[in-house]
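What follows is an incomplete set of chains from the complex, kept in their original frame.
Letters A and B name the chains as they come in the text, with residue numbers starting at 1 for each one.
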Amino acid sequence: MMSKQVNSADDLIHFIRNGMTIMAGGFGLCGIPENMINAVAASNVIDLTVISNNIGIDNFGLGKWLSKRQIKKILASYVGENKEFENMLLKGEVEMEFVPQGTLAERIRAGGAGIPAFYVATGVGTEVAEGKEERVFDGQRYILEKALRADVALVKAWKGDEAGNLVFKDTAQNFNAAMAMAGKLTIAEVEEMVPIGSLDPNHIHVPGIFVQYIFEGSNYEKRIERLTLANQV
Amino acid sequence: MALTKEQIAQRIALEIKDGYYINLGIGIPTLVANYVPDNIHVTLHSENGLLGMGPFPTAENVDADLINAGKQTVTILPDGAFFDSAMSFAMIRGGHIDLTVLGAFEVSESGDIASWKIPGKMIKGMGGAMDLVAAADNIIVAMQHTNRAGESKLLKKCTLPLTGANCIKKIVTDLALLEVGEKGFILKERAPGVSVEEIQNATEGTLIVQGEIPEMKL
C-alpha cells in the first residue's frame, strides 16, 4: 500500500509557506504538535494566520512563533498564559479574533465536514455576535457562525500507522481530531508509529482519509503548565 | 458574617442532585466538588474533553496528557470517558450538562453576565465560558457580592463586555443566595448573620425582598 509516512518534520516543512492559514492542535500545552511547531519556528515562514485554542506560553509551543513574529493573525479562545502576546496585541503587532471554545471546535469540525455555516446560541448578545446574522429558532436567539478550514493542519496523536489512522491518549485529543478533518493538507505527528493492522478499527479516532502525511516525532517535552498534586491541595 | 469561599461552595453543593453531570469553572466553583455529600454521585465534566474527572494525581501518577480545563493535572474515575473538543461542547450546547457553576465580574438584574474581559486591562479570551452560559438551563454564579473596591457586582446593567445575555438565573455570593426574576434580583437566602439591609446596600441592581428571608443552612 501507499505509505503516508515520512521521516521527520524536516521532510514536511516546505508545505508551510508565507501567508498560509495553519491550524495547530492542543489545549494549552497538552497534545500540541511539538515537532512541527519547532520546525516552523526554525524556518523563516511569516505572515501566518494561526487557528488554535491557545497560543502556547512565552517561548514554548506556539509562543515560539509569536516571539519570532511569524504570526499575522490568531483565532483562539484563550491566550491567558502568554504575556508576550498581550504586549504584541496592545502594540497592534498581531491581529486577534477571539472565538468561544465550543464555537471554535464546531467551526473547525464544520470545515472538515462540508458544512459552510451553522447557528449557535453561544455569544448571542455579546461582542462575538457583532456583524453576525441573528436568527430565532423555536423562540431562542442564535447567531450564524461560519466554517473554518486551514491550508495546513498540524495535529499530534499518540499512535498512528502508515495509512494515517490516528489514536489519541486522554485529554491530548482535544482539538486535534476536528483539525485533522479541516486541513486541506493534514500533517500528523505521533509518539509511536505502529504497523498497519495493530490499531483496532473500532477505536481509531481519526481515520487515515483525513491525514496526508504522518511521522514519528522525537524529543517530546510534553511540558506541564500547572502541575497539581493530590497532597498539595 | 459573610461566607468564606468554602462556604459559598458548600451552599452551592446543596443544589446538586444525585446523578448530575456538572461543569465547574475555575476558582470558587472548583471548590464545590469538595462539598458533594457522599450519598450523592456526580460526574464532573471538563470541557477540554473529559467526563468523570477524578482527584489531583499523586506524584507517581502525573500525566501531561491528562489535564482539566484549568490546565491542572488531574485523574479520571473508572466510569469516565475521554473525547474531542467538538464532542465536549456538543454536550454543553446540547443541554446535557445538568449544572454549570462559574465565576463572574458582574451580573445584571436581567441575567446578563460579564466574566471574560476588562477592556484595556485583561484580554485573555473567553475560553469555554460563553458556550457554558449560553447553553445551560441551570447555571449558578459563584462570586463575591462586591469587588475589592467595595462596589456591587450585582448591577442594573453590566459595565463590562458580556459573556452571555439573559442567561443567569441563580447567584450565590458571600452575602446571599439570589435568583434572577423578571424584575430584578430576588433575595432567597441570607448568609448567617447578614441582614437584608446589608445585602441591599451591597446590591446596585433592583433587589426584590418578599416576606421573611431565611438564613442559609449550611
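Keep this in mind: contacts are C-beta pairs under 8 Å (C-beta built on N, C-alpha and C of every residue); 3 or more make two chains touch, one makes a residue touch a chain.
Everything quoted here is computed from the prediction, not taken from an experiment.
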{"item": "Composition of the entire complex, counting every copy that the file contains", "value": "A x2, B x2"}
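Heads up, the rule we're going with is that only the chains that are shown with their structure count from here on.
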{"item": "Chain A and chain B: spacing of chain centres that average the CA atoms, whole Å", "value": "28"}
{"item": "Chain B residues within the chain A interface of the complex", "value": "46-50, 55-59, 62-74, 76, 82-86, 88-90, 92-93, 112, 123-131, 134-135, 161-166"}
{"item": "Residues of chain A defined as touching chain B within the complex", "value": "27-31, 53, 76-81, 86, 89, 96, 98, 100-106, 108-109, 120-128, 158, 168-178, 205, 222-233"}
